[in-house]
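A single protein chain has been omitted; all remaining protein chains appear in their positions.
Our next item is chain A:
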Amino acid sequence: MAATQMQTDIPTPQDATDTVKKDWPGRWSNMNKFLDRRGPFCDSGFIPGHGEDILLNQCRILVIGAGGLGCEILKNLALSGFKEIEVIDMDTIDVSNLNRQFLFRQSDVGSPKAKVAAEFIMKRVAGVKVSYYYGKIQDKDEDYYLGFHLIICGLDSVEARRWINATLVNMVQDDPERIRVLIDGGTEGFKGQARVIIPTITSCYECSLEMLSKPTSYPICTIANTPRLPEHCIEWASVLQWPKLRENEKMDTDDPIHIQWLYETALARAKEFDITGVTYSLTQGVVKNIIPAIASTNAIVAASCCNEAFKIITNSQPYLNNYMMYTGNEGVYTFTFEHQKKSDCPVCGIQNISVEVKRDITVEDFIDFLKEKPDIQLKKPSLTKASTNEKIYWQSPPFFEQKTRPNLEKKLSSIVEEGDDILITDSSLPISLTVKISYV
């Protein structure tokens, strides 16, 4: 009740149907307290009084993922004044989502998450436009991602996050106008993190791959010989027995018949070794590597992501630099630090140079030229034509060395056209080097 009284200066609409198109005076007065005046930490470029216009009329924001984090993010953005939102998600709603993915109802089970989430937000929050795409992020190209001012990612898949990160970093192409800030949220049980990735400028998602906690796995010899835990029995069923007994069948962890088979196989094994605790749901959890999702972790991480989005878009306060980790296992703890770029990052660590060479230079002479070039100092460079992935010359393994050796005496210009890129790997490079070729 206290909260309601504090906000009595904000008129609220009388009924929900009223909200569809209309705005009302004072609706954004809380937001405007940050946007209409300077604060002690404001950036010097901040101009008071324009925030509402930026949020409401100019900013296009993309939300990737409409699951546990996505529902929170969409709700937060809409209530913070963002008016043009797009959401992508490839999944449909499962009954097990309903405890925390609060934009969905029982009757929505089976429908696309992106569609239901978009419609719910538009119905509930006046004047916000949420468009959606039900499909994979990989279906979209650079032009699509360039069409947003900022991208917030609430995904649970490492692979999908690596993809969007690499796409946004590669998209920059030395042109700062092509930078799109990525805010990445992630949760795992009671732990989570929010981070601000400015492609090519800050460390990227790939830079921190080693920090990820990896799925628990057990030594295969323990599974085979000395099981002690119910998990050992389940892994025995899925890792050793499935390939042995159902050799030509691909295991589908979403197929209840497959899970049932694994469960029964694991249960028999558990009986043999006097182990208790093998259940159907544990079997499902182990083979799908399910980590329990905690609603409050999602809420905290999503709040941080949207907080950063608001500050970055309005320029009203300094933003996170660049990594906030949260753990709620024992008490509530957050730690914020600047995660450093990694020089051997295969996404943002790729160096680029341009060289001019004679049109009649052979591949072999070109390799010597690279080795002698003092500013790069390569030892045993392997060359690949970037646009086609054609191997020009590889030092190793011998299988490819022998196949590409005949290219050494060919003219480089017969393989690589003017303006083409050559991708080079070499033990003296942290990851790789892209060389743009022009002929003289």
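In this section, contacts are C-beta pairs under 8 Å (C-beta built on N, C-alpha and C of every residue); 3 or more make two chains touch, one makes a residue touch a chain; residues count from 1.
Definition applied: contacts and distances are computed from a predicted model.
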{"item": "Options \"Multifunctional methyltransferase subunit trm112\", \"NEDD8-conjugating enzyme UBC12\", \"CCT-beta\" or \"RBR-type E3 ubiquitin transferase\": UniProt name of the undisplayed chain", "value": "\"NEDD8-conjugating enzyme UBC12\""}
{"item": "Among A:Leu209, A:Leu229 or A:Met251, the residue in touch with the chain that has been omitted", "value": "A:Leu209"}
{"item": "Full-complex contact with the absent chain, from A:Leu240, A:Ile291 or A:Leu408", "value": "A:Leu240"}
{"item": "Contact residue for the chain not shown (choose from A:Gly45, A:Gly110, A:Gly331 or A:Pro374)", "value": "A:Gly45"}
{"item": "Contact residue for the chain not shown (choose from A:Lys129, A:Arg178 or A:Lys341)", "value": "A:Arg178"}
{"item": "Chain not shown, touching residues in chain A", "value": "43, 45, 54, 58-59, 142-143, 146, 149-150, 158-159, 162-163, 166, 170, 173, 175-179, 181, 198, 201, 206, 209-210, 212, 214, 217-221, 224-225, 239-240, 243-244, 312-313, 315, 318-319, 346-347, 350, 380, 382, 384, 386-387, 389, 394-400, 403, 419-421, 423, 425-427, 431-432"}
